[in-house]
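Excluded from the complex is one protein chain; the other protein chains are retained at their positions.
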Amino acid sequence: MSTTLELSLPTPAASATPAPSRSYWRVVGRQLRRDPMALAAGLVLLLIVGAAVLAPWLAPADPYKASMLKRLLPIGSPGFLLGSDELGRDMLSRLMHGGRLSLLMGVVPVLAAFGIGTAIGLLAGYVGGRLNMVIMRVLDVFYAFPSVLLAVAISGALGPGMSNSLIALTLVFVPQVVRVAESVTTQVRQLDYIEAARMSGASAFSIIRVHVLGNVLGPVFVYATGLLSVSMILASGLSFLGLGVKPPEPEWGLMLNTLRSAIYVNPWIAALPGALIFITSIAFNLLADSVRSAMDIRR
Amino acid sequence: MNSAPLPPSPVHDRGSPAQPLLVVRDLKKHFPVRGGPLERTKKFVHAVDGVSFSVPKGKTLGIVGESGCGKSTTARLIARLMQADSGSMVFDGEGVDEFGGIRLKEFRRNLQMVFQDSFASLNPRLTIAETIAYGPRVHGMPAAEAKRQAHDLLARVGLAPAQFASRYPHELSGGQRQRVNIARALAFDPRLVILDEAVAALDKSVQAQVLNLLQELKAERQLTYLFISHDLHVVHYISDYVMVMYLGQVVETGPVERIYGQAAHPYTRALLSAVPSMDPDRRTESSPLAGDPPNPINPPSGCRFRDRCPHAHPVCEARTPALIGIAGEPAHQAACHLNDPASGHPGALPETQA
Partner (left out) sequence: MFAYLIKRLIYAIPIALSVTVVSFVLVYLAPGDPLNAIAPADAPEEVIVALKSAYGLDKPVPVQYGLWLMRAVQGDLGTSIASGRAVTAEVLSAVSNTLLLAGMAALGGVLVGCVLGALAGYRHGTWIDRVATVISVIGVSIPHYWLGLVLTILFSIWLPWFPAMGAGPGGSSEWLWDAEHLRHLVLPALTLSVIPMGIITRTVRALVADMLEQEFVTALRARGLSGIAIFRHIAKNTAPTVLAVAGLQIGYLMGGSILVETVFAWPGTGFLLNTAIFQRDIPLLQGTILVLCMFFVVLNLLVDILQPLIDPRMGRS
């Protein structure tokens, strides 16, 4: 059919059977499943989250039931597998129930910042110009505050309480997420496929939804997973300072605070809630590292 | 082959066949350069500085020049990916984005572009069929129809749909990706395709395949090409007309054989002699083009090429040469005082020999 140079199909012989095509996220998922570190971290998180979610059904005792006679029982006491706290409440049950609030307070700000920050970052990066400059300069102000100080200052000014610490933590993370989303969007926006999409006469909304978002979400997601561990530590830290959850609610940071005086009586009981924060935080960090390297495979 | 050619698209001419498909008049784009806070005067890069040309229907105009001469900016200005500072365009007899002329959206649909970087021009998160179908879908084509069309186009550019449609860009070779980009451009049934260094990143053998595909598609669909390249061999092979740019201006334009046979501008001759020739009798002893192009922020006065030109004369500094027709071939124009006996350049002859 062609009279010009041989116009043969550039088909390699090996692909006689169509190779199963893999979407980016599926490749990432498979990569993660092959990563022993990711599996271990995932398993630990699954256990902790499972214990927290199912606490009302799984916990052996009522986490609020105090008993003056059974205060600070050591680990392994009969009926108190992990001992009891300064008011004689069952530690195991309180730790399981405590996970609910601790995880909630750690994860919600990151989710909120992920949503809000991505939206602002996309806007700043895609529109560019003066709007971008204004948004980024305003965010620079937040960068003038160390994150712990900012969280303490905001929730301190708003007054102690769970919702106020959630707001404070979200405000701490939003600028960081915006920065990442903005820089990735600015890079993506300059790529030829965005120009090709503009050539097709698509609206800015359609281009952002189909072409920009999909390519920005990945790096922002990686960054946000990295924030989970920081958020856990900060959220429990606020409760530890008395700025977050109020007694008698079980929450790991608050438990750490109220058990502080018990270190002279039964130190290892006092260390338990913090150990859980630590384990959760390490698991989040390892998982974030694995997600980062899994998503690094191809751009 | 296993690709059934699509029926050739009907040509929707508005003007007569002799009407050039695209006429560009005095296109200008100056980029402001950010100076220090203490610098008063704003500086500009004269990226495209008064470019005018026309492309006849069904022909290929090759645009050549060194990197930084403004050829890619010209392409982006025409595609309206960038707003020109001034200048006008007439598409098939109708002013683009003018009152009573062709609407911008309509113009864009008639014009598509293929970029140099085959990877950067494909969204890595979409399958290639999705990428091709995206444009028509945006314009309201039903999903099933857009998909079918995408498969047909893939087949036409030589990629078996069963095998390639659901692949992702990273699973293809550079040549295959560039075929996808061509298929995407064709999805709108455009009349003008701008190929911006479209084969520059490909291996020589793949380049030949893609160039042949482009030639076939052009004949089959009555396409008009604007072919931008720094590769003079490729431009020679594919173009009907050639336009040579230097520092944001057109220095010479004409039919391809005139340019390659009897170039009238010293810059064109220098460019061509820098290309290794297959003919040992035409071997050049020394490269006539020394140094880098001057700074586009402060281009030289008069003829911009005079700093590097072996024939430079005070008149070149004093007066800017206009693009004028060469005696005997009005389609061949050059902007050099040597071709104008009235210019006062001592080297100017009634008829210059190449």
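Chains: A and B, in written order; residue numbering restarts at 1 for each.
Throughout what follows, a residue touches a chain if its C-beta (ideal position, glycine included) is under 8 Å from a C-beta of that chain, and two chains touch if they have at least 3 such contacts.
Note that the structure is predicted; figures quoted are calculated from it, not measured.
A.B. asks: Which residue, A:G98, A:P175, A:G237 or A:P250, contacts the hidden chain when the whole complex is considered?
C.D. replies: Only one of A:G98, A:P175, A:G237 or A:P250 touches the chain omitted from view, namely A:G237.
A.B. asks: Can you work out which residue in A:L43, A:L58, A:L149 or A:A204 touches the chain that's missing from view?
C.D. replies: Counting the whole complex, the residue in contact with the absent chain is A:L149.
A.B. asks: Taking the full complex into account, what residues of chain A touch the chain not shown?
C.D. replies: 137, 140-141, 144-150, 152-154, 156-160, 229, 232-233, 236-237, 240-243, 253, 256, 260, 263-264, 267-268, 270-271, 273-275, 277-278, 281-282, 284-286, 289
Operating definition for what follows: only the chains that are shown with their structure count from here on.
A.B. asks: How big is the gap, in whole Å, between where the Cα atoms of chain A centre and where those of chain B centre?
C.D. replies: Those two chain centres are 49 Å apart.
A.B. asks: Considering only the defined contacts, which chain A positions touch chain B in the complex?
C.D. replies: Within the complex, chain A contacts chain B at residues 1-2, 4-5, 7-11, 15, 18-19, 21-24, 191-193, 195-203, 206, 210-211, 214-215, 298-299.
A.B. asks: Mind pulling up the chain B residues that touch chain A in the complex?
C.D. replies: Residues of chain B touching chain A: 1-2, 5, 76, 79, 81, 105, 108-109, 111-113, 115-117, 120-127, 131, 134-135, 138-139, 158-160, 162-163, 166-168, 170-171, 173, 175-176, 181, 184, 188, 206, 208-209, 212-213, 215-216.
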